[in-house]
Structures are given as C-alpha cells and as structure tokens.
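Here it is, the structure, as structure tokens.
Left out: one protein chain. Kept in place: all the others.
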Amino acid sequence: MSKRIALMGAGIIASGVGRTLMSNGYELNCYNRTKANASDLIDAGAQYFDTPAAAAADAEFVLSAVWNKEALDHVMLGPDGLYANAVEGQMFIDMSTQLPATAVSAAAEFAKKGAFFLDAPIHGSKAEANSGGLWIMAGGERTAYDKSLELLSVLGETVHYMGGSGKGYASKLCGNHLVSTVVAAVCESIVLASKAGIDPEEIVKVWMESDFRSPVVGGVGGSVINRDFDVSFHLRTMVKDTELIRNFSESLNVPVFLSNIVHEVNKVGENMGFGDENASAVVKVFEHMAGTEVKKIKG
Amino acid sequence: MSKRIALMGAGIIASGVGRTLMSNGYELNCYNRTKANASDLIDAGAQYFDTPAAAAADAEFVLSAVWNKEALDHVMLGPDGLYANAVEGQMFIDMSTQLPATAVSAAAEFAKKGAFFLDAPIHGSKAEANSGGLWIMAGGERTAYDKSLELLSVLGETVHYMGGSGKGYASKLCGNHLVSTVVAAVCESIVLASKAGIDPEEIVKVWMESDFRSPVVGGVGGSVINRDFDVSFHLRTMVKDTELIRNFSESLNVPVFLSNIVHEVNKVGENMGFGDENASAVVKVFEHMAGTEVKKIKG
Amino acid sequence: MSKRIALMGAGIIASGVGRTLMSNGYELNCYNRTKANASDLIDAGAQYFDTPAAAAADAEFVLSAVWNKEALDHVMLGPDGLYANAVEGQMFIDMSTQLPATAVSAAAEFAKKGAFFLDAPIHGSKAEANSGGLWIMAGGERTAYDKSLELLSVLGETVHYMGGSGKGYASKLCGNHLVSTVVAAVCESIVLASKAGIDPEEIVKVWMESDFRSPVVGGVGGSVINRDFDVSFHLRTMVKDTELIRNFSESLNVPVFLSNIVHEVNKVGENMGFGDENASAVVKVFEHMAGTEVKKIKG
Partner (left out) sequence: MSKRIALMGAGIIASGVGRTLMSNGYELNCYNRTKANASDLIDAGAQYFDTPAAAAADAEFVLSAVWNKEALDHVMLGPDGLYANAVEGQMFIDMSTQLPATAVSAAAEFAKKGAFFLDAPIHGSKAEANSGGLWIMAGGERTAYDKSLELLSVLGETVHYMGGSGKGYASKLCGNHLVSTVVAAVCESIVLASKAGIDPEEIVKVWMESDFRSPVVGGVGGSVINRDFDVSFHLRTMVKDTELIRNFSESLNVPVFLSNIVHEVNKVGENMGFGDENASAVVKVFEHMAGTEVKKIKG
C-alpha cells in the first residue's frame, strides 16, 4: 500500500484521524472547505491542496470525515470533486455519519470509474480519533473491505464488516440511537434524583458499580455533576444524527418512540441555545422542564 | 451483633440474601406469606415461623425483600405484624422497591417503639443476591445506617448511604429509571438494525467495545439475539417499578418523557402476554410494532 | 322533591351550580372549607353552615363539587362529615372529578346508612355551570339516578346515565383525556404555523370552517391569538385531571401515549409558573420549546 493517504475534512474526527496516520508513518494530503481549519494538520506535516481532486490525485486511499451530507456533496460533486476525478482501483472511504442510501449511490458513482467506496463510520470521539482507538463499522463490497482493512486497523481499535453498501452507516445510526437515548436517560434520571434531594455524585457512583455502568454513563454523569459542558461531541451534532436516525427509521417504517423523544428534547436544547455545548448539556432542558437544577450536596 | 437474622420474603432476592447470610455464618429465621415458596431456604437451614412477629421476635436485625407495597403491608400491619411487635433497638431493613413516602411512614411507625427502619433497596438480581454482590443504597438515620453497615456489607459488594428516610428507595427508582430505559433503547435499536439487514450479533459486539458497553447492554443484547427470555428480572416487575417511578416523579412534578414511553411499551408487553418472561422480552413489542423479527444472519 | 338542596364547595362549578339552583326556585344550604369563598353564594341567598353535616341535615339531595380527593375527603370523613351523618334515603351526588374507585367506596359507605351516592361529574365550565348548561355523566344505581334526574336536569343541558358506580367519573376522565389532548394539539400546531410565518388568526379561521371545528378549538385558538389567558379552566386543574387519567388508565393497564405527553407538557407549564393561568397557557411551553412566540400578522 502506498503510504500517501488523502483526507477530506478537518473537524474533530478528521484531525484525529490525520494525526494518527502521520504518527504511523503515513504521508497526508489534505483538503478542507475552509483551509484555516486545517492549520493543525498542516502544521503537523500534511500537505494541503486547493481542491478535493488535487488532494486525491496520487492517493490509493481517500478518506473523508465531514460534518453532514452537504459537506460530503461538496467534496464529491462538481468538476473538482472526487466523483469526476476518481481513477480505476482507487478506494474511497467515508467515515462520517450519513444515511445508508448515500452509500449506495456513492458506491454506484465510483463504480462507474472502476473505483470503490466504503461507508466506514465510527464510534468514539476526540480521544479515540487521536489515538487510533476508534470502533469502525464498514459497509461495501467485501473485497474492497479486505483491501482497506490494514489501513482501517491503524485508525480503529476494532474494525467490523457489517455488510454491503450502507450497512456501515446504518450500524452507526443504530449505535447513535442507543447512545443518544442513554445520554438523555442519564440526564432525565439525574434531574429526578436531584429534585428528590439525592446527591448526584453518590448516585452516579452507584451506577458506575452496577450492571448499567458504562463509559458513557460515567462521562455524562461527571459532566452534569461538574457543570462541565466542554465539547467532546456537540449537542448540535447529536441533533443532526438523531434526525438521520429518524429519516433512516422512516425509510424502513420502523417506529422509534424513544428516539423521537430524545431528538425533540435535543432540539429544545438547540432552541434554548446549547447547540454548541457538549451533548450532555441537554440536561439543562430536563432541568428547565422540571423546574430545578442539579447540585452536588457533598464537598 | 447477634448472628440470628430474621428475613421476610422468599422471592429471587430474598432467597439469595438468605443463602448468602447462612453461608456467612448467620442463623436465619424466615417468614413468607406462602410457606411453600420458602422451602429452598428451609432446606438450607433456615427456621420457618408462622407469623412475621414470631420470626422477628429474637432478632436484632429484621430484613425484608418482598414484591410490592401490598406484600410489605402484609408483614408490617396487623396484630402479628412487625409494627405492632417491634421492640426497642430492633433494626428493620427493607430491601424491596417502594415509594420514598413508604420509608418515611415506616420509620415513623418503628420510632414509636424505639426501633429503627432503613430503606435499603438494591441493584443487581439473582446472581448478585446469591453471591453477596448486590449494590445497596440505604436511606434513614445515619446512626441506624452505621449500626447496620457490617450486616449490609455481607450482602452488598458496595453499600451507599444516600440520606434520610426514603432516599434509598428514591435512589433505587432513579437507577431503575435508567436501566429500564437502556433495556428499551437496546431493544428499539436492535429491531431497527435487524429490519435494516444488519446482523444483530455483530452490532451488539460493536456496542460492547464502544463507550456504551455495559453489562446490561450485553445481557439484553444476548437475550434478544438468542431468543432466550429466561427470567433474571420479570417484565412484570419492570412494569411495577416503572409505575413507581411515574408516581415518584409525579410527586415531585418532574416530567419523565422517556420513562413514560418505556413504561407504556412495557405495559403493551404485559398485554401481549409477556409479563412472566424476562424484561428483555419487551423486544417483542418493538418487533410487533415494526412488523419484523430480529434474526441472526451468521451461523 | 324538597326544594332545599345542600351544596358542598364554592369554586367555579359549585358557585354556578348553586346560583342556577337558586334561580330555579331551590333553597340552598351551603358549606365550604373556607367560608370567605362562599360569600357570593351567601349574598345570593344561600344559608351557610359550619359543618358538612349541618348543611346536609335537612336536605334530601346533597350535592358536592370540590377541587380534588382531599377536598372530597374533607366533607365526607370525620364526625361532622357526610358519611357519619347520612340518613336513610338521602341522595349524595358528587360532581367533581375523581377516580372511579372513589365512587365505588363512597357508594358503599352511604349504603351502610341506607343512603345513595351518584358520581355525576360534568363537562362544561363557568358559563355552563352558571346557566344550567352543563353536560352531566352519572354513575350509580339506576334507581338512584332516576330519582335524581329531575334535579340534574336543572343543572345540565343533557344528563347521561353511564352505568354503575364510578362510570360517571370514568366517563369524565375519558372526556378530559380527549379535550386536554385537543388543547395541546391546537397549541403545538399553532406554534408550528406561527414559526412557519402563517397568520395564526387566519389558520384558526380555516379550522373553524373545516371538519375539525369545535368550540374548544375556537376557544383555545382565540385565547392564544389574543394572549388572553384569563381562566375559565386552570392549567393546574388540567394537570390534576390528567394525573387522574394516568392513574385510571394505569389501573386498567391501558397505555395512553398521547395523554402522557400532554400531562408532562402541562406539568412543564406548571413548573414554568403558568399553573394559575388558563389551560391554554400551555402554548407558552410549546413556544419556549420551539424558540418562538405566536404573533398575529394582520391588524
């Protein structure tokens, strides 16, 4: 495998992915709609190009990790986009979160050029991206997956083949269904506990011993208790993703009562002005609705 | 501390608690509304008494772990009940799941006799009860808690003092809020994944690596994948508990949008005839609503 | 029938009922926990008594229309209460909103004295109570209903026999399920329309022509458009009633997904401080959640 990789995007995940690649001996071509946001990657040694096509020109593997469908279209479409300039045998791997249908049409577009596409979104956020500790779920042709596994293994603690085109995105959306509901459940429950006069720190301690202990329970609990809404995953990103879950479940006629409630409560959080805070800031919606505020009792 | 303990109840938790006590050198007096159900405890060496009062007569500590409020009333009220026959200094500890207000009035009743009451419900189920691995959350007077800690430590992997009377029950209800929502979320998400053509086994594997891994996610996932709804926690018990959560949150005017959905879906499960199966059988409600059934794809 | 009627309560409904009776030639004995609140009735000619028993002593019919279960207990229980002092053949009719089980036990209590009880709650509010235009739903023994029909017909535009004890309360709760959901739906929809730039006045006009025209749609629509939250039915009364609906549906294991949402949103309204405004003030919760405010566009 050529050690030169092209990367589209410069957000939290893309930056971590880029850095992990370079620290593993890969050379990096990069492109981002707003060049300024790519300065970290450039400073770390990545070579910046002015168009997606230019960045991808000499790369066997082209990764992307962008914000949403519109951002993906930006790198894919147009005369300087990846579709128009793909060459035979090139492997395009998108790690962002999209609807499964997006993967199906992307794979078809690249196939016209004899190129390949994998939807390979991830669980994990900043810390895991920076350390090659992501959990990767890939969809697409099995042979394309097999050819990409070595590269994906640099980025992910584990890599899973989930099935044909779109199954990666679909898996990611199901995972985000679960985690977004857990985040909201932790917040709704802590608000209830706090209004009942229970020390939130003590109850999260119990949870982290019990059978429902999990990093996300501990992380959200700690964030709420310490009123630390520093971003590892934006609330507005959660809203974007739960909207995808809604559209995805809609396309399968699967009712998602729980996920809908979570989505709407997160939207209220955006309307209250918390979109740019961490996803756990949704606790402030639950607090407002309950007419209370979570407060430590001890220390 | 006297090594003779009285125990009210003979369900999954009470039986485990009783066995754990005996295997730790305690002698056990026991009482259960239906004597036949206590046969395991009796066979293991517990002495059975025909009334709560008789079982409790010579015990410094009287534990109870019963099904619901009505069952608790059965051991507390009446001429042969614990209230009427409590003696000064006796310590009554209830490990069942009740409304916080129940603890406040029980503590007041026992105080009339100079006796003490702790609400000390637990997280964990059969396995933890049998092995002294419960997670215990206690409410009541601090001095009563301190006197009981040695005994509770035999039963629990950890023991937490949550505050005054009712704070134990309240903590338990908040924990059950969280876990019942997680169970439902796992089921709703697996149904979505499965209708999307994803192998449920593979996606649960991803979840158990990611930041939302937890014993309950793995347990429910495995149960659903293997269609194994053998009971470790009845669906009807979940319904009973989420109804308590509803009444508890109502008393504090805390809206619980998520928990309500979970409660109603679980009730549908009861109406469909799954109340006596494991709580994870609620997946069959989600399947029915989505018009699909979760199936393994690989071997 | 004696023309002397006893009336318990002095709220919006009780006052209207009392005035309607007096203007139809009945003499009125009245009792209210807080005498001052009964001054309107007293000024209009009612005779005030210091206890429920005294007010009811010489009345063949004893009506009550009180706030909640606790207020009903206040007139029913104790040495000066209606239970203890009921005499053979007396007819007790409660027009308040209660759980069906309350009627069953009240009827049993009065039966001990050879007296009768009807649960006969109403639809309609201030205007209908003042004008004898209520819609009455009665539960209890058919013979008791037949004996009461002449009196009830003075108060109600229509009177319906719904079945045995509790069926009146049950019918009222089902009706309030419907109307509380319609109120919330009108508010959620107007907020959506308004944020979309539609004139709320114009769209309510359309609704009032279409097949979903109804007095409640017009009333709530007008209230929202004119920001007139003057009380004809308190938001806090709506919360009290939807909590009864929840408990009632719970007792039958009927899931009420819609009614739960309505209840929780109304509770948020209370927590935001709108409990003492009209029920239509719940629109302010929907506005807050949507980050907008309903505004007229034209004149």
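Labels A, B and C are assigned to the chains in the order they are written; within every chain, residues are numbered from 1.
Note that in this section contacts are C-beta pairs under 8 Å (C-beta built on N, C-alpha and C of every residue); 3 or more make two chains touch, one makes a residue touch a chain.
These numbers come from a predicted model, not from an experiment.
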| item | value |
| --- | --- |
| Displayed partners of the chain not shown (whole complex) | A, B, C |
| Absent-chain contact - pick from B:V62, B:L118, B:V220 or B:A290 | B:A290 |
| Omitted-chain contact residue, chosen from C:W67, C:Y145, C:F229 or C:F248 | C:F248 |
| Hidden partner chain, touching residue among C:A193, C:V231 or C:M272 | C:A193 |
| Hidden partner chain, touching residue among C:L41, C:I203 or C:M238 | C:I203 |
| Chain A residues touching the omitted chain (full complex) | 243, 246, 250, 253-257, 260-261, 264-265, 267-268, 270-271 |
| Residues of chain B (touch criterion as defined above) contacting the omitted chain | 257, 264, 267-268, 271-272, 289-291 |
| For chain C, the residues touching the chain missing from this view | 100, 123-124, 135, 137, 157-158, 160, 162-163, 167, 170-171, 173-175, 177-179, 181-182, 184-186, 188-193, 195-199, 202-203, 205-207, 209-217, 219, 245, 248-249, 252-259, 261-262, 265, 289-292, 297 |
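Quick note on the criterion: only the chains that are shown with their structure count from here on.
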| item | value |
| --- | --- |
| Fraction-based call for chain C against chain B, same above half, different below | same |
| Central chain of the complex, centres being mean CA coordinates | B |
| Geometric centre distance via CA averages, chain B-chain A, whole Å | 37 |
| Intercentroid distance (Cα basis), chain C paired with chain B, Å | 39 |
| In chain A, residues with contacts to at least two other chains | 257, 289-291 |
